[in-house]
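A single protein chain has been removed from this complex, and every other one stays in its place.
Chain IDs A and B follow the sequence of writing; residue 1 opens each chain.
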Amino acid sequence: MSREYETVIGLEVHVELATKTKIFCGCSTQFGGAPNTHTCPVCTGMPGALPVLNRQAVEYAVAVGLAANCTINRRCQFDRKNYFYPDNPQNYQISQLYQPLCVNGGIEIETGRGRKWIGIHEIHMEEDAGKLIHDEKEGCSLVDYNRSGVPLIEIVSEPDMRDAEEVIAYLEKLRLMIQYLGASDCKLQEGSMRVDVNLSVREAETEVLGTRTEMKNLNSFKAIARAIQGERQRQISLLEEGKPVIQETRRWDDSKECSYPMRSKEDAKDYRYFPEPDLPPISISPQWLAQIRACQPEMRTEKLARYQKEYGIPEYDARIITESKRMADIFEAAADICNKPKKVSNWLMGEAMRLLKETGQDPQELSFAPENLAKLIDLIDAGVINGTVGKKVFEAIFREDADPVRYIEEKGLAAVNDEDALKAAAEQVIRENPQSVEDFHRGKKKAVGFLVGQTMKAMGGKANPQTVNRLLNEMLSGISEKSAGSGRGERS
Amino acid sequence: MGKTISDEMIEHVSILAQLELSDEEKEQAKADMGRMLDYIDQLNELDTAGVEPMAHVFPVENVFREDVAAGAGACREEILANAPKSRDGAFQVPKTVDIG
Partner (left out) sequence: MGLMDLTAAELGKKIRAGEVSAVEAAEEALARAEVKEGQIHAYISLNPDYALKRAKQVQKQIADGTLSGPLAGVPVAVKDNICTRGIPTTCASRMLEGFVPPYSARAVENLEKAGAVIIGKTNMDEFAMGSTTETSAFGVTRNPWNLEHVPGGSSGGSCAAVAAREVSFALASDTGGSIRQPSAFCGVTGLKPTYGTVSRYGLVAYGSSLDQIGPVAKDVTDCAAVLEAIASWDPADSTSVKRDSYDFTGALKDDAKGLRIGIPRDYFGAGLNPEVKEAVLRVAWVLEEKGAAAEEFDLSLVQYAIPAYYVIACAEASSNLARFDGVKYGYRAAEYAGLHSMYKKTRSEGFGPEVKRRIMLGSFVLSSGYYDAYYRKALQARTLIRQAFDSAFARFDVILAPAAPSAAPRLGESLDDPVRMYLGDIYTISANLAGLPAITVPCGMDSAGLPIGAQLIGDCFEEKKILRAAYAFEQAAEYAGRSPAAGKPAGEKTAAAPEAGKGGAQG
């Protein structure tokens, strides 16, 4: 193992576009649904059915192309990619080979080693395939065409990446960009973003690329990182043993952390692409392009600057919040309602992120109404609830988009601001904790904190801690004035 | 004269076409295809340098539909009724193995 190897990685990223209907028919693209409920003669490949292109799919694809610094071809067309597989009802996929929509782009990524440009070879449009459900017991597969015909773009990078860190940085950047465009939700788990890794290794300092493999079935960034590491090692081991790397497609099994070749002798890999005769070419005029460009939403860099300037939040906050389009949307809306951007930001960066981590969700999955967060902040500021109860209410907002006003009422969480009631509770606590009282009088002022906690607990957390603190301090000072030693007597 | 089509070629094309040919059919296919390709080779007499290929009859461009739902699932039962084998609202096929 004396030799040094360099890993060369290029990615093919499939992204499902966020159109309401499929790319070539009016069926819904909604995720889920009973098998074949979102189907029609077109997307089930009935004889005589014909495709008609969804304009919105083209516009989303162009928007991504522009954001990825691509040249948008003035003229493009669809081609048929012919291969037999049951998830593909026509046994050809309508895709683009000869004249793809976008070419020659790239995006800049940032890693621990600094900034780097990753080239994008092309972005083309195509249709998604159906889903195969394997029935092990019956030894058969069931075909569901609900996903058949959902619009996809395939983003093909140049082999510019060298390790998993760069790959993840590229994917995160790409995902964020596409989410900002509203062109897709890019969920790896649901398959609305799918990543195939093309990887080869070569001895360091050499120019010629090694034989590459294509890795599929990568369902998370972590799996991608593991697969890259695993495949690099596998190829290096082969080379070290003097064996050749075979150009093939491999399936990554993340639970076993290894990959298997997906070979079939029936798979001749000769797709016989030819221009799709059922679809006339697309011509993208400068006017149309300008129109799409003008409708491009604000991207992350712009938001980052604006949040600091307009909302006065620190760069650190702005970075975290803009890392997800959804979180940024919630931030802006909530901040605009309650006019307390820093507080909104605190909730999002603190509790929201904590709960996301706890539930294993992505910030894009945040589903509550910004109004509810704004209301919560106002309720705390008004002293209706305290911060601790606030966290509880926030969790309800996070989980079920609860209306904080109604939730507080239903659960009886409103703070008790009746000083007599608080005093009674505090007196009880003082009686039950003479040691703390003594500590307090010995000068351990911190002991009051324990008593505040006990009082809060006695009040079911619904008291304003500042008020409790003030009352306890007043009461303890009163006790010291009366008799410093009485506590000891009561204790015995 | 006469284009020779190799056995390998016929094998390859029949995999692409997903057709299983008997030996006799293979021989016939070789002969037919050879003759037809000879005939098609006439096209090589044409100077087509710089000629735009005509994939569509008319220079029509940009035929779109708007992103509006229409008729989804309207005839799911009729579609499935045609399936040689179906179960639980899905088309049933022999177990598939993943291919690339």
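Here is the rule we go by: a residue touches a chain if its C-beta (ideal position, glycine included) is under 8 Å from a C-beta of that chain, and two chains touch if they have at least 3 such contacts.
These numbers were taken from a predicted model, which means no experiment stands behind them.
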Residue in contact with the excluded chain [from A:222, A:272 or A:342]: A:272
Residue in contact with the excluded chain [from A:50, A:290 or A:305]: A:50
Hidden partner interface residues of chain A, rising order: 41, 44-53, 80, 82, 84, 86, 89-92, 143, 264, 266, 270, 272-274, 277-280
Absent-chain interface as seen on chain B, which is shown: 9-10, 12-14, 16-21, 25, 29, 32-33, 35-37, 39-46, 48, 51-58, 60, 63, 65, 75, 78-79, 81-85, 91, 93-97
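Going forward, only the chains that are shown with their structure count from here on.
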Chain B-touching residues of chain A, taken from the complex the two chains share: 19-21, 25-28, 34-41, 44, 46, 52-58, 75, 77, 82, 84-86, 132-135, 139-145, 214, 216-217, 248-249, 251, 262-264, 266-270, 272, 274-275, 277, 279-283
Residues of chain B defined as touching chain A within the complex: 12, 15-16, 18, 55-56, 58, 60-76, 79-80, 87-100
